[in-house]
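See structure below.
With one protein chain withheld, the remaining protein chains of the complex are depicted in position.
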Amino acid sequence: MESIKSSDVFKKFSGIATSLKNSEIENWKKQGGKVIGYFCPVIPEEVFIAGGILPFRMRGTGSTTTDSADVYLKQVNCGFPRHTFNQALIGEYDFLDGLVVNTCCDTIMRLAVDWEHAGIKTPFIYSLDNAHAGGEAMVGHFRNQLQKMKDAVEKYFNVEITEQKLQDAIKLCNETKLLQQKLYELRKLPNPPITGSETVAVMVAGSSMPKEQYNKDLKTLLDELGNVNTDKKYSARLMIIGCGHDDTLLCDIIEELGAVVVTDQTCFGSRVMIKTISEEGDDPLMSIAGYQVLDVPYCPKTIGTHPERKQFTMGLAKDYKVDGAVGQCFISCDPWAAELYLLKSEFQEAGIPFIWFEREYIPDLIGQLKTRVEAFIETINN
Amino acid sequence: MNTEIKVEEVDIYKELKTEFGGLGANSFQGKMQDYVKSGTPIVACTDDFFPELFEAMDLPFYFVVRQGLESAFHAGRGPEAVDGYDEFNGASTLCSLQKASAYLLVKDLLPKPAAIVMTSTSCDAQTAVNELMSNYGPWAEVPRISVDASFEKDEASMEYLGKQWIQTIPFLEKATGKKFDLGKFKEVCEESNKQTQLLFDFQELRRAVPSPIRAEWGFIAYMGCRWSACGRQEGTEWMQRLYDATAQRVKEKKGIDGVTEKIRYTWFDILPCWSDKLFPRLEQEFGAVNLMDLYGYCAPWPSIDTSSLESIFTSMAKRFLIGNPMTRQIFALSTVYGGDAVNIAKNFKCDAVIMPGHVGHKDGAASHKIVKDMFRELGIPFFVIGCDVFDERYMDPEVVYQKISAFFETSGLT
Partner (left out) sequence: MKSGIKSEVYDKLAGIAGNVSNSEIENWQKQGGKIVGYFCPFIPEEIIIAGGFLPYKIRGTGSSDTSEADEFFDTKNCSFVRHCFNHALLGKFDFLDAMIVGTGCDHTRRIYDNWQVAPLKTKLVYLLDHPRTMGTEGMEETIITYYRAQLAKMKEYLENNFGVEITVPKLRKTIKLCNETRLLQKKLYELRKVENPPITAAEMASVLMAGASMPKEQYNEDLKTLLNDLSSVQGIKKDYQARLMIIGPAIEDPVFYSLFEENGGEIVIDDTCFGARYSMKSFIDEEAEDPLHAIAKYNVSDVPFCPKINGSHKNRIEFIDKMMKEYKVDGIIGQGYVACDPWGSSFGMLSAHMKDAGIPYLRLEREYISTETGQLSTRIQAFIETIGGRK
């Protein structure tokens, strides 16, 4: 086939990625299931799944305004939490039974209080303190925080999250990671059978529906990708680095210009699946904590972790044979702005063209963005 | 410390600009309205003819295409003229400058000439306007001469062009009543030679790091010496002063005031009419200095050989074919345009080369790959914009800025 877009599974994933409440969630709730929203991949889905709860990664998909959110937040706050919060304020997140916020970034951190204050119908709201520096010493600390969160979930939702259930959940989520890794492997091909935009849809769907069904669907999709015509010529292979990436905006701009996005260093993309959690040992919470602190490259919010992130990002650039890197940073995200600033000179030293810009999470006008991306691709090709 | 000298240094360019205005006011073009009023015979010609002959015959003339620039675009009426042209259902993709000139022509806004001198020239757009001029009803009775400038650049071709141009003498004498004097003509040519040498030397000053002046001065110098005061002593003196002031800056290693030069580039085409919306920003935000535009670049510009009438015209022809800005690059193989840009990049130590890719240049559009490949080999960052250097409505200067800014960033220049 010409493109994976004609696949029913892909259409399903795409529908899920471009909406908030989807039919999988509706069914889940109809059967009495509970849903917990969470903001950041540092918050382990495994814990919720082990409690029989469906985890849903929060995003501002479909938002057209921040008027309601701006009563609580300001224009200096990042658009991502503002839009997401706005969606909640207008009832789009009424399907949530719980919300876990972490000490992710300054704005998201505050959302737990605002959420409650605004009277949004989310009965369970929890703030998780995650590590802010890398290193072995943090693992134990984070494990303790996870323990507290697990206890709170158990108490509120009246469930038991046993070690066995945690192990099972880890196994299930590892299967997801492995399947997603296989997906990314396909993008190493000279003519990838899946575009960057299409990959975003697949990845975002993964954190918006029950994992068992997702894994089944993803297996089907991987099979179908074997039949996709890989003759298409692209003008450049690019990678995206930066904030979020729960929407296809930047990929669409790039790919409409004839280039292709082959990998990314973002928290909806590579960072959620690059490694699996250890299934060994008898303390699954420790395994999860170890994975989060030591194995997964951190977000720039975490101090002292730039070297590991640089290594990871450069590694991706080389493995996927990228012609250039495009960095995106939501306006007012200081950690990412600083990170991209550093990465830029490092990439340039390594001879890999690098451009980055700030953008609104949901921008009104994309003309300028398009112009700059177009100029970037042209310059690379020169 | 003698502060008086400092003030003088900054003011000298202001003075020079004022003087340039004076040259213009004193030129045939500047006095055009007087000639029209007094019924003095005027010659309309394509801007590829050499003013030396008109100067020597004291024959007021104007360049048709220049009207599009000065009477339309510089007078803030460019869009009006371009849109007005489009109502004639003519060539929709015609260069906007030519559209403006054509509009002025058919709206009877150009002084009616006593003679028309047309030299076939660089591009399709100019050809289109030439043909329009040839068939413009109110000018049907105006005597005209149509000269072919060949694509070939060999000796035979220069003689071919020179031979045709010599015919303009009896033609003009008959059409205007003015008399040609070889002695006077030689004098004018020799004065013009001095100006040409100065133009070339002036160009060379911009090899200095930092560049002592902005690219616009290259164009101003060209206009002063070729359009306003060609072969006139006042022109030579003005150019000498411009050269001296700039040479002094080079000596003192002075860059452009208020700019810390970090990126040296060439905008290798005509400077845009909307320059003020782009270049100052690039200077301030990136320390990016435009060293050279197309009109500031005097490629091998041979001097006029004044030994005989024939030698004058043959050497004029040589200068036209291989030296005249735009004709040299546009009406030649792609490797010439690219080659000139490469020379500038190398000799003037450019960090980047920007080809505006003016939308009216169809031949340029078909050259980009060849030129890109030349720069890829050279390893100097190169970018084509695709804007309209006259009509900013085609591509907003903001978009041009964004493209250049992204280009600089991607190339590791910022």
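In order of appearance the chains are A and B, and numbering begins at 1 in each one.
Note that a contact is a pair of C-beta atoms (placed from the backbone, for glycine too) under 8 Å apart; a residue touches a chain by one contact, two chains touch by 3 or more.
The structure presented is a predicted model; accordingly, all values stated were derived computationally and were not measured.
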item: Touch partners, limited to displayed chains, of the chain removed from view; value: B
item: Listed residues B:36, B:75 or B:156, member touching the removed chain; value: B:156
item: Absent-chain contact - pick from B:124, B:173, B:190 or B:261; value: B:124
item: Touching the absent chain when the full complex is considered, from B:59, B:145, B:250 or B:352; value: B:145
item: Option from B:341, B:359 or B:389 whose C-beta touches the chain left out; value: B:359
item: Touch residues of subunit B, complete complex, unshown partner; value: 88-95, 98, 102, 118, 120, 123-125, 127-132, 134-135, 144-152, 156, 160, 163-164, 167, 333-335, 359, 361-363, 365-370, 373, 386
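Going forward, only the chains that are shown with their structure count from here on.
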item: Euclidean distance of C-alpha centroids - subunit A vs subunit B, Å; value: 56
item: Touching residues (chain side subunit A, partner subunit B) in the complex; value: 324, 348, 353-355, 367-368, 371-376, 378-380, 382
item: Residues of subunit B that touch subunit A when the two form their complex; value: 372, 375-376, 381-384, 398-399, 402-407, 409-412
